[in-house]
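The excerpt is restricted to a subset of chains, each kept in its original location.
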Amino acid sequence: MAEGCDILNNIVVNARAECTGQAHRQELFPFMINIGVVTISDRASNGVYEDLSGKVIIDTLGAYLVSTWNLEYRVIPDEQDLIEQTLIELVDVRGCCLVVTTGGTGPALRDVTPEATAAVCSKMLPGFGEMMRAESLKYVPTAILSRQTAGIRDQALIVNLPGKPSAITQCLQAVFPAIPYCIDLINGPYLQENPDIIKVFRPKQ
Amino acid sequence: MAEGCDILNNIVVNARAECTGQAHRQELFPFMINIGVVTISDRASNGVYEDLSGKVIIDTLGAYLVSTWNLEYRVIPDEQDLIEQTLIELVDVRGCCLVVTTGGTGPALRDVTPEATAAVCSKMLPGFGEMMRAESLKYVPTAILSRQTAGIRDQALIVNLPGKPSAITQCLQAVFPAIPYCIDLINGPYLQENPDIIKVFRPKQ
């Protein structure tokens, strides 16, 4: 499923270190699929509990994708600056074409993931949040409290998922059919899905 | 239903006057439930017509809640500065955990309630507006013109409802099931609903 590419990682980082300006990993290794999974949780990052949410995302993406992809996995506390820095690093340095976050999307004081996402994106995609809330509303009326969103930073799509494992599965299943085509549109790598597991949509050209 | 607590009000205001910094009424009287109802209407505030909308909100909240709560009721014109000042006063000085507005959410020049709400909130909850519009769309296609939203200021939830009494009832019924848990999440007081009238949702811990 998700496979480490440490040697390639080093090559890319070294290659990039010699670049100036806005060169992107995607331009250097256009065939590589790097995906970031970021668990945003004070308690998970402090070791108070195991990060089940991140594992659910990794397992689900692993089931959905038959393309080989490289996982960039982070577990960080609910600090807006740190979330922003992590998203920027994953997109600008690690060359992720997709970054999926979990946690920090509720109304509580420490929930700042949507604000951090908006701060690092050049354009927002409100349809992701609308669809995830509509999906979660099938299960709980408190779905209207979740503030998940999605946005574009350079050649990467950043998607906020909810914090709870069951809600993650529901929401990722709802929005994933649009994700590979979105990454096509922003000149990212081609994500090949497993059609026995998930049906994605790409319009005929 | 809504009961005046003028003596306690005075105690709190006096206690607060001795505080410096960010002390909140909720910390002083955590058992008190103060709810603001703000009618925003040039005509109602000028006495051109009776404020039926505010009364519908007060009656509906009175039917939904079995907790004792204190009403802070205001009728003001559609002036953005005044709306912002009123929301700030209700949350910061009066210690409201919930402020419900009616009026000023349409597309007309004088409709500025969502802008005032966003200006005083630290985070927005787009799911409230989405749900209210989806609910109102069952009745009128012009529901897409309403710009209601909701947001968090400190330990308070601010919710914009539409202006018309019939739409108020529909929208409040749609979003109320999520409100008590939202106030739990922002460390507000426990709102006990009347389960014979409205079904609210709190996830099992």
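Every chain is named by a letter (A and B) in the order it is written, and numbering of its residues begins at 1.
The working rule: a residue touches a chain if its C-beta (ideal position, glycine included) is under 8 Å from a C-beta of that chain, and two chains touch if they have at least 3 such contacts.
Since the model is a prediction, treat every value here as computed from it, not as a measurement.
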Completion exercise
With 2 of the identical chains shown in place, the whole complex in this structure file contains a total number of copies equal to 3
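To be clear about the criterion, only the chains that are shown with their structure count from here on.
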Fill in the blank from the handout: Copy-to-copy rotation (chain A on chain B, CA atoms, range 0 to 180, rounded to a multiple of 5 degrees) logged as 120
Exercise for the section: Could you put a whole-Å number on the gap between the CA centroids of chain A and chain B? Expected result: 35
Problem - Complex interface listing, chain B residues touching chain A - result: 123-128, 130-131, 152, 157, 175, 177-178, 181-182, 185-187, 200-203
Practice task
State the interface residues of chain A toward chain B in the complex, per the touch definition above.
Solution key: 106-109, 111-112, 114-115, 126, 129-130, 133-134, 137, 140-147
